[in-house]
Structure formats: structure tokens, C-alpha cells
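The structure appears right after this line, and notes come after that.
Every protein chain except one is present and positioned as in the full complex.
To keep things simple, chains are lettered A, B and C as they appear, and every chain counts its residues starting from 1.
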Amino acid sequence: MSSTTSWREKLHEVIFEADTPVGKWFDIALIFCILASVLVVMLDSVAPVRRAYGPLLYLAEWVFTILFTIEYILRLICVGRPLKYARSFFGVIDLLAIVPTYLSLVLPGSQYLLVIRMLRIIRVFRVLKLVQYLQEAAVLSRALRASRRKIFVFLYTVFIMVIIIGSLMYMIEGEKSGFTSIPRSIYWAVVTLTTVGYGDIAPQTPLGQTLATLVMVMGYGIIAVPTGIVTVEMERNAQYARLSTQSCRQCAAEGHDSDAIYCKYCGEKL
Amino acid sequence: MSSTTSWREKLHEVIFEADTPVGKWFDIALIFCILASVLVVMLDSVAPVRRAYGPLLYLAEWVFTILFTIEYILRLICVGRPLKYARSFFGVIDLLAIVPTYLSLVLPGSQYLLVIRMLRIIRVFRVLKLVQYLQEAAVLSRALRASRRKIFVFLYTVFIMVIIIGSLMYMIEGEKSGFTSIPRSIYWAVVTLTTVGYGDIAPQTPLGQTLATLVMVMGYGIIAVPTGIVTVEMERNAQYARLSTQSCRQCAAEGHDSDAIYCKYCGEKL
Amino acid sequence: MSSTTSWREKLHEVIFEADTPVGKWFDIALIFCILASVLVVMLDSVAPVRRAYGPLLYLAEWVFTILFTIEYILRLICVGRPLKYARSFFGVIDLLAIVPTYLSLVLPGSQYLLVIRMLRIIRVFRVLKLVQYLQEAAVLSRALRASRRKIFVFLYTVFIMVIIIGSLMYMIEGEKSGFTSIPRSIYWAVVTLTTVGYGDIAPQTPLGQTLATLVMVMGYGIIAVPTGIVTVEMERNAQYARLSTQSCRQCAAEGHDSDAIYCKYCGEKL
Partner (left out) sequence: MSSTTSWREKLHEVIFEADTPVGKWFDIALIFCILASVLVVMLDSVAPVRRAYGPLLYLAEWVFTILFTIEYILRLICVGRPLKYARSFFGVIDLLAIVPTYLSLVLPGSQYLLVIRMLRIIRVFRVLKLVQYLQEAAVLSRALRASRRKIFVFLYTVFIMVIIIGSLMYMIEGEKSGFTSIPRSIYWAVVTLTTVGYGDIAPQTPLGQTLATLVMVMGYGIIAVPTGIVTVEMERNAQYARLSTQSCRQCAAEGHDSDAIYCKYCGEKL
């Protein structure tokens, strides 16, 4: 029926788009609700606050969850292909955002997982039409995607290194120093290689401290590798932006340098 | 009256400018007073020194504050538009630099805020006519300004990540490990992601230590992102400084160096 | 005999190559065995697990070692030049991967060294024909190799610095602060310069803390050096990949892109 269709279209306009004033205010209200609900669950985790306001916070959590559930159902109703939305990235996030509170009825303590609602706030960029931010975010993510193989090789190497270093340190230091097992020693190796350095475990023997010195200098230095990878990819992206936007009149090819006189593909003058 | 005007002009010359010898020496004396007053309040915070010299330091703090108050009033008097100065960045800093000591009469302990006077020392570059330093500072700050959107996207992502990681760790570790609330766990997540690693809170369970390992490697690696952003922006700035914006009148080619006299493509004069 | 030769060839095909289905499955099974054997020795180091499953784990370790020994012998048999293989990088790794378990009969506790088997997993890239990953790894390692002299100069400078800083701190802080000897102070200097910062030793005197401040700012800043070195080398590599080494036959110009067909300066075919 045409009136039902226009009701669904209007709802779609409000919930999924932000072009109309209603749609925009809906999204702003949504973002505030998400932030408020996350704040509620954070306060709920602070023991003094929970003792003082526990029932109120619990009520607020459920109010928000019911609201978000109704919103999710409305989304399913007014979108063209509900299954396609439910399986998309945002659809899954929207679902995971309401599940934890229900899950906490079965598994106490799991309601804190609802902080995954924070990922829904990415829509703020679309609402406030911050196009430039979306572009810059796209540049960043394109550079990271282009570097993924080098980053994988790097992580793979680090993975093998920490296993070998952890095992060596386990053999050198032994249990009384805190290196009670190889997994724990690998944990120490990661803490040290990444220069976090908690100090909860630290080598006590001279040989162990010497190996630790090598690990620290290695960790300090090899951070240059992922930095170099990402910087070079971002530089390449920036350079593509510097190529001329001309296209050859004869063969329509693009991607000419700004100082090119002749098309490098067909030899005609630009 | 012309004599009053020339009195104000002369005062303006001394206080705001550093071209005359008197103006220059005023500024040098000012910088020394600022440094000395900050040193005084730092010594005042060291308990043994306060016990020994308390009254003397207190007197010195007030002497400096009275001096700076007189200086501020003189500035307001001899500048053309007092309100415009009072609302400018430096005007606000100059006011905030004298307020804390007065505030400490009402709010004990707030006099330490006067270290904000340190920001006034930025004028040292202008006094000593360190033009090149001002230029380089301008390059740095232009690069940072140009990167601001990418940096915002990055910080935003980190913000969402530490909330989710903190909540996960709160659920995994629980109170006996020190993860007493979600805010405290988020604090741990920031300490670990930034590789600071105090060690005041550290995961005790194997699952928690595994998640911590992921957080550490993430923090270690994603530092590549802001570094890449800033490096590419600084590279772009450096390149613009090397190319002139001229185009050859004969062959319309661009991309000439700033020191080029003849077009490198067709030989004609630029 | 031709049948024995083809038996050796077939074995070589299976063990060293991954082109045939059998060869591929052999390598996949090998990788699983390596991972499983490393997991076994890691579990063996965790005291509760060792108490519960000790004999079983010990048996598993020997089963894997026997399997790998048989595999190593088979490799020696079916390769053309056994000595050349035994002295190659992979040959040495393969041998070191089986020695520790035998060594533990003489030197208890040395079986944990067998985690060196993890280095054998590098073959996974060849098996799964991940050519692009091998290429990217080659780019990374070429950039690191090209930077080796600058990195050596850098490490050399850091080496001299930590010795001098460690000695200074030993003289300033003395034994009660934990700086019990120069080697231990050098260990502290490395922990601080690399920003790991365990906190197991930390300066207590004001002068020591002032020197520590300088060391920290130094360490924080000089990480820019290896990062700059590696980034510039990777940038150079990336540029060479984009330019072809051709020069135009007509006008002898260089610097053409690898996808150029016509010289961009004179329009002639390359």
C-alpha cells in the first residue's frame, strides 16, 4: 500500500539518512543515548557508585537497551533488504550493541560488553556532514590497507622472535626470578620488546640482564620498521594526489606527471 | 596632549617592542623575572626549603606578582586598544600569570598555577630577533595544523579502542587484580597502549595477559600512524618551499625551482 | 640405478618442493608438527601442566624429535649435495631444531631451545605460494640491508653513551639506590634510554633524577634517527620500483615511469 510504503520510506529517511532536520536530530539524539548508556555502565562498574545508585543504573541500562532494541527492529522493518543489513558491518555492530544486556540475565557480568556501542558513534561523521574527515579517514585506511602485507611479515617476525627470546630467558632466569613458565617469559618478552616495561617481571641474573639489554635495544629500534612502512605508503598516496588531473586528448589516459609534455602512452602532445 | 601621547608611545616602545636598547633590556629583565618567579614557587613546593625559607619565598612571590601586575596595567594603558589586547592570546596569558597569587588568598595552594608564566617566555624569540627559529616554528605548526583532521580521526579511534579494551579487561581480570572499575581499566589500557607501562596495575590471569599482549603490540605499532601523518605533512611543506609557483610564459610549464631563471623545458626566460 | 634415482627424485619432490599435492601436504603436515611440538614444550614449562601430564608431554617431545630426525636424514639422503645443504642457513636451522632434545639427556633443561624450530615455519610462505608476501619481505629486507651502516653508527653511539651515562649515574646515586655497580647502572641506562622503564632501579637523589630526565628526553628523541634511516631507505626503494631504468633512444632522457611507452620529453617511442 502506498501509505505504508511512504511510512516506511519516511522512517528510513529519519533513521538511516541525516538529510532532513528530523533525520539529523534523530542521529544526534542517538549519539547522546549511546554515550549516556556507556557512561551508565562505566559508573555501574565503580563499586562506591554501584552501592549508592545500583538499582537506578540498572533501570537506566534496561531503558537504553529497550530503546536500542526498538530502534534495531525499526531498522530491520524500514530497510529494503533486512538480511543484507543484518549481515553488514554496521548491522552486526548494532545487534552486538543490544545483546550483552540480555546476555547478562544468563551470564552475570557480561553487560559490560555493551561498550561495543561506542563503535556506533562512527556515524557522527556522516551526521555532521564532516566530509573532509571522512576523506582523511579514507586516506589513512587506504594507506594501512596497502601496507598490510609488509605489516604481516613484520608481525610474523616479531611473533617468532618473542617465542625464542621468551624460551631463552626462561632457561636463563628460572622460576625464582618470576619467569615461571615459557608462556610467562614470552609475556615478559612482549612487555620488554614493545618498551612497555611494567616491571612486574624483570631479569635478576647478569646474563639475563644482558639478554634483556639486547631485547630492549631491538624493540627500541625495530619500531622504525612499521613506521617506515606506513610513512612510505602515506607518501605514495599523497603523491598520487600531486599528479596532474589531465587526461590525454587522444588516448584518454590519466596519471601524467605535471611536467610531462607528451603523453607517455601514445606519444601525442598534451 | 602631545607630551602624554609621546609618553605612552615611548612606554609602548619599551614594553611591547624590542627595537630600542631600553626595550630590549626590558624584555630581558622580564624573562629573568619570570624564570626567577617560577623557580621561587618551585622551591616553595619543596618541604625542607619551605620550612627553612618559607617567609622569604612568600615575600618574593608577592614582589614578583606586584611587579607583573604593574607591568600588566602599564600594558593596558599604553596599548591602543586595551580590550583587544586583553582578549588576545598573549593578553590572557599575561593576566592568568598574575591571578593565581591573588587567588591563593582565597584558595590556598593555587599559587602554584602561576607557572603558566612560563608561556610568556615565548617572547624570548622575538626579543633576541631569532627570526630563523620563528620561521622553523611556523613550519612545524603549519604541518601540525594541516594534519589535524587525520590526527583527530586517529585519536577518536584510540578513544573508542581504550574504552572497549578497558571494559574487556575489567570483565576478564576483576577486582583482585587491581582492575576495580571500568574507568580504572581504561586508565590501564591507556598506560599500556602508550607503552608507558607503570606497572601499578598489571593483568594476573593468563587470558588477561594474552589480551595485554595484543594491546601492547597494537600500541607499539599504531604509533606509526601519527608519525606517518606528521612526516608526510612536513615533507609536503618542504617541497613547496623548494618549488616556485611560476609558470613559464612561453611553454606554460610549472614545477620550476625557486631559484630558476630560465625554464628548464624550453630555455626561455621566466 | 634408475629406480633408486627416481625414488630419490620423488622424495626430493615431496620434501623440498611443494608443487605436487603430496609435496604440499607434506609441508602443511610439517608446519603443524612444528607448531604442535613447540606448544608441547611450552606446556611442559608450565608447572601445573607438567605435574599433571609430564610423562605424556615428554613422550610427545621425543616422538616429534624422532620424526624430525628421520625427516632430516631423508633430506640429507635425497638432496644432490648433502654437505652444501647441511651448511646452508636452512640446513643449520633444521639441525639445531632436533639437537636440543638430545642435548637434554646430557644438559637437563636445554630441551626448551627447540623453539628454534619456529624459524622453520618461514617455509610456510613458499608452500602457500604467497609470492606477494615474499616480494614485500624482500623489499623490507633490502631496505634494512641498505641502512645497515647508518644503523651501525647509531648503535655504536648509543653503546658509548650508555657506558658513560651508567658510570655517571653510578657515581651520583651509589649503592643504596640500587646502582650497585657500573654494569648494573649501564643496565638502568639502557632500560631508561629505550623508554622501557621497568622501575626496578630508579634514581633517588635530585641530581640523579635530573640526569635521568636528560637521559629520558634523549632516548625519547633519538628514536627519530633509526626511524628516519629506515623510512628514507624504504622511500628510495619505492621510487626505484616506480621508475624504469630505460633511457630514450632519441633524446637520452631518463626517469621514465615503468609503464611509459613514449618518452614524455620528446614524444618518441621507448
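The rule is simple: a contact is a pair of C-beta atoms (placed from the backbone, for glycine too) under 8 Å apart; a residue touches a chain by one contact, two chains touch by 3 or more.
Everything numeric here is computed off the predicted structure, so don't read it as measured data.
The residue touching the chain not shown here, chosen from C:Thr65, C:Thr101 or C:Thr195, is C:Thr195.
In the complete assembly, the contact with the undisplayed chain comes from B:Leu119, out of B:Ala86, B:Leu119 or B:Ile160. Considering the whole complex, the residue from B:Leu59, B:Ile77, B:Ala137 or B:Leu207 that touches the absent chain is B:Ala137.
Hidden from this view is one chain, which touches chain A at 195-199, 227, 231, 259. With the whole complex as reference, residues 38, 41-42, 45-47, 109-110, 112-113, 115-116, 118-119, 121, 132-133, 136-137, 139-140, 143-144, 151, 155, 158, 183-184, 187, 190-191, 193-200, 219, 223, 226-227, 229-231, 233-235, 238, 256-257, 259-269 of chain B touch the missing chain. With the whole complex as reference, residues 149-150, 152-154, 160, 163-164, 167-168, 170-171, 175, 180-183, 185-186, 192, 195-199, 202, 206, 209, 212-213, 216-217, 219-221, 223-225, 227-229, 231-232, 235-236, 253-255, 265 of chain C touch the missing chain.
The definition used in the following text is that only the chains that are shown with their structure count from here on.
A rotation of 90° superposes the C-alpha trace of chain A on that of chain C, rounded to the nearest 5. Chain A has the Cα centre that lies closest to the mean of all protein Cα atoms in view.
Per-chain CA centroids place chain B at a distance of 40 Å from chain C.
Taking each chain's centre as the mean of its C-alpha atoms, chain A lies 29 Å from chain B.
Residue numbers of chain B whose C-beta contacts span two or more other chains: 195-199, 227, 231.
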